[in-house]
Every structure is written in C-alpha cells, then in structure tokens.
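In this view, the complex is presented without one of its protein chains, the others remaining in place.
Up next, chain A:
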Amino acid sequence: MMGPDDLSALWVTLRLAMISTLLLLMVGIPLAWWLARSKSRIRTLVETLIALPLVLPPTVLGFYLLIALSPSGFIGGFWQAMGGKGLAFTFTGLVIGSVLYSMPFVVQPLQNAFAAIDRRTLEAAATLRASPLNCFFTVVLPLARPGLITASTLGFAHTLGEFGVVLMIGGNIPGETQVLSIAIYDHVESLAYGQAHLLSAGLLLFSFLILYLVYRMNGTHFLHREQR
C-alpha cells in the first residue's frame, strides 16, 4: 500500500505538473506566436535556447539552475531582494526548473500549430473588424486547438516524469520537493520493490491514459470532420 510519504509525493508531483503547465502556457503561447510570425534576427537565438533542454543532460540544466537559484545566484538573489525566501530546495524552485525544462515541449507544438494557420485567414478576420488581439482569441487559438492540447499534455506529462533537474535543485524533502520519480528511486535504493512497482505502474498507466485521450481528441478534431 501507499505510505503517507508516497501520497505526499503524488500530491507534490500533481501540484508541480499543474502549476508548471499553467505557467508554461502563459509564457509559451505568446512566445510561440512570436516565434511563428516574427522575422526578427534574434528568433533563431531564442529558438535555440528554448530547444536546449531537449539535448542537454538534465543534470547540466539542474546544476546551473542550482547556482542561479542559490541566494548568491542570479535568480535567487533577485528573489530574496524582492522579499522571498531561498529558492534552492523549495517547491517554488522546482516550478522554475520545470518551466524551463519543459519549455520546448510546450513551445514547439504551439509554434507549429500557429505557423500552420494561413496568413490570409487572419487577413480575413482583419477585414471583418477583428482587432489583432480579438483575432488571436477568436480565430488563432481555436484553430490551434490541437496544438494547444498537445502542448499542455506534453508539458504536463514531461513535468510528471522529470527526475534529473528535480534531484539537482529540489533534493528529496518529503511534502516539499519529493516527487514520484524520486520516491520510486528511493524505494528501489532501499529494495522496496513492491512500492516501487505500485508507483511505477501507476505512473505508467496514468501517462498512457492521458496520451491516449489526447490523441483521440485530436483525431476527431473539426478539421477532419468531413462527412457529406
């Protein structure tokens, strides 16, 4: 059976994934729109930076984040100057790490979805009295719906399965920074295979289910609804 530590790890994990996904969408949507439409020179630079977590070992990102989040670090120092407590080994620090680490999984599907929208569809909206902002909410976002769903799911699922970055910047504090992946690692280390099995199988099933649901939803999207 799940112990109290396992339950709190589950709760920390879900909370982390939800908050991170929300923040990821808030940052990722405008960023992806800009990447999809901009002809700016720094676009490639920004794209490269966002994609870095895809290729870097999570420990590299975690290591630099740990330094940045420490009280003398770039982000941590600023945070403390603003009146916050320390960031390293806290839940807030985990959120910052997850957002950066999962960014490409959210931005790339969104960017693809935005880029696939015909410029002339937006022009049509403009000739029909829609301001650019109004057009974004009433035309762009509905048309990018499959991309939005994919981005949210990948962001959520990826944060759920994160290990390396969390280990580096969060440590293993039950109820605060101990997430499922780390709890599983702990169980395996202490040869508690039964509990490791329980958490692993749960995570496996859960991940399978959300991915399956997303693919099904996107598969029946209005664009494919072509019966006559």
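Simple rule for what comes next: contacts are C-beta pairs under 8 Å (C-beta built on N, C-alpha and C of every residue); 3 or more make two chains touch, one makes a residue touch a chain; residues count from 1.
Note that contacts and distances are computed from a predicted model.
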### Summary
Looking only at "Protein FixA", "Cytochrome c biogenesis protein ResB", "Molybdenum ABC transporter ATP-binding protein" or "3-isopropylmalate dehydratase", the name UniProt gives the absent chain is "Molybdenum ABC transporter ATP-binding protein"
### Task
Kindly state which of the options A:31, A:50, A:68 or A:139 is in contact with the chain not pictured.
A:139
### Summary
Given A:50, A:125, A:160 or A:183, the residue that touches the chain left out of view is A:125
### Summary
Note that chain A touches the chain not displayed via residues 118, 120-121, 123-132, 134-135, 139, 142-143, 145, 222-223, 225-228
